[in-house]
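Complex shown without one protein chain; remaining protein chains in place.
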Amino acid sequence: MTKSHRPPTFFVLGTLTCLLAVTILFAATFGAVQLRPDDIVRMTLNHLVGAGFTPTWRPQDEAIFFSIRLPRVAGAALVGAALATAGVLFQGLLRNPLADPYALGVSGGAALGGALGFLLSISFSVAGFSPVPVLAFFGALAAMSLVYGLAQSGGRAPVVTLLLAGFAVSAIMGYAVSFLLIVNDRLQLNLPRVYGWLLGGIAVTQWSQLGLAVLMVSVAVGAGWLLRHSLDALSLGEESAQELGVAVESDKRLVILLGSLLTGAAVALGGLIGFVGLFAPHVTRLVIGPRHGLLLPAAALVGAAFLVLADLLARAILAPTEIPVGILTALVGGPFFLWLLRRERREYRL
Amino acid sequence: MTPRLELRHIEARYASGGAPVLQDVTLEAHAGEVVALIGPNGSGKSTVLRVAGGVLRPSSGQAAIEGSDLAKLAVKERARRLAVVPQEAPVPSGLFVREMVALGRTPYARLLLGPTAHDRQAVERALSVVGIDNLADRRVDELSGGERQRVILARALAQEPRLLLLDEPTANLDLHHQVAMLELVRGLSREQGLAVLAAVHDLQLAALYCDRMILLSQGRVVCQGSPETVLTPPLLLETFGQRVVLSAHPTHGVPLVALVPNGNARRLTPT
Partner (left out) sequence: MFGSLLRFIALATLVILPYRASVALAQPQSDDFPLTITDDSGTTTTFAAPPRRVVSLNPGLTEITFALGHGDSLAAVDSYSDYPPEARNIQPRLTAFPNPSVEAIVALQPDLVLTLAESDDVVAQLRAQGIPVVKMFPKDYDATIETVRTLGRLYGSPDAGEALATDMSSRRDAVVAAVADAPRPRVYEELDASQPGMPFAAGPNGFYGQLIDLAGGTNIFADLPGDVGRVGAESIVQRDPEVIILTDSDLPFNPQSPDMVRARPGWSVISAVRNGAIYAVPGSLYSTPGPRLALGLEDLARILHPDRFPESRVASFESRVGSRESTMVGERRTVFATRDFATRGP
């Protein structure tokens, strides 16, 4: 079987992994302090394997690098991978090129959860996460369950109904957030913070936060990859997929669950960052084709690299001012979106 | 010998409590034969195919494939025994022909590992049987309607089914491809012992290419048997509302269906 028109799997994944590593290294050198790549490598080796390099850097630099910058860059990579994977899953499920991780009510649910987190006077910490991201996570899951519940009847959830329910739930929850902002004193006083959180920004400060998130994201990405055959078949339509032996409704439920876990984790780590989940799957698909066996891991790597770069720009362009990273992804993603719409007219279909 | 497909007293509805779309439909399809479903629009041809494909559960009656109750069969097992060639299906962009045909191996796909040698062979066989080897590395969305239909047929064959269901396989094809498609299907049926159930709207083509016919009207089987038995002017008038005159095909002897038009048609012979 000739694969002359598709780049081989190992080549693609190998290249993308190298690209991601280089991007991470690049992003790690820049920030308030510019570190030298070789210093970084030596610092890391010292830390990881106890290699005894004599420091050519200040203790401040080491503190900045390991405690502040690296968790953040790692967080950006993780969020990017999670959002890209969720994007692939939802685009496969909904067979709609405009589908992104927030398509099924998640953005509204996460915003509402986050607003409630700002509202409540209880404070707790789960693996280093404060109430806002924890509640945003559960808000995302709750919204998605609500959407599925609304859309399904007799055990089946037609795609169009899912999309409509998702839109409605997101809109309603979004307005609920606005309503809360108006009637509640606490939130009123802190409007900029709430919106700042909503606009997105990698809020990873502790390695413990990453630990839990890495676990969740890798499990979900792995499970998504196991569903690759179903996703390929679903691109032919639900009836054809069923005729090819796919248990359509139960696989759809699984895809929705995985997508919501991934998106919830992403929101907990970085707020509502848009466009990555739309941009990474499409770009990857254009280059390597729609087969999910390769698309899923490749899009994850592309999304990770993209967000690491966006986050770098967010903290470096107007230093020391931090720009919410959601603004930067929109600046790149927006024009891409327009280009995609133009292309749509030439019958680009999922 | 157990018929590949058996439908007994099938009653089917689309919405529970709605009017039945099929009533008391009983039919069989055997290995090595091509059975045509004919009837006017809305007579239930597609519904019969849906029930036969296990996609629509009948409200009463039994459906069995090779003796196994269709309702009890796992989806994956069903997909290994029967394949469907739909009338139209969305085609994702960027897919190559070989990849599209390879999707036919989905019922056999392994969870963790990649395709086996057998999988690859099944794909190649399907491509060559349908005669589209030369198209294997082309993109599906760049093909013509006829070529695309053959790709979908190849995909169905890659499933290595025992029963093939076709819904209006000639609907969007030009004349040459209509004939080619049915040639192919009948050939496969005879060479590989495939049972074929196809909804066909062109009576002439059905007469030339099927071994048995089932005439449906308003969800009921009006008549089934050889084309000579089914294609009779009174039945066709009653079912289709169209007068026909039958004669014998000049080279093949099968029924030749001639429409008897109304007043506005052209005449070359005197009344």
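Couple of notes before you dig in:
Per-chain numbering from 1; labels A and B assigned in written order.
Criterion: a residue touches a chain if its C-beta (ideal position, glycine included) is under 8 Å from a C-beta of that chain, and two chains touch if they have at least 3 such contacts.
These numbers come from a predicted model, not from an experiment.
Remark: the absent chain touches shown chains A in the intact complex.
When the missing chain is restored to the complex, the residue among A:118, A:137, A:225 or A:279 that touches it is A:118. The chain omitted from view is touched by exactly one of A:7, A:196 or A:293, namely A:196.
Against the chain not shown here, chain A presents residues 31-33, 59-60, 63-64, 66-69, 71-72, 118-121, 123, 130, 132, 182, 185-186, 188-190, 192-193, 196-197, 201-206, 315, 318-322.
The criterion applied here is as follows: only the chains that are shown with their structure count from here on.
Chain A and chain B have CA centres that are 44 Å apart. Of all residues in chain A, only 1-2, 4-6, 95, 226, 229, 232-233, 235-237, 239-240, 242-247, 285-286, 289-291, 293, 347-350 touch chain B in the complex they form. Of all residues in chain B, only 53, 55, 75-80, 83-84, 86, 89-96, 98-99, 103-104, 106-107, 109, 111-112, 114, 120, 123-124, 136-137, 141, 159 touch chain A in the complex they form.
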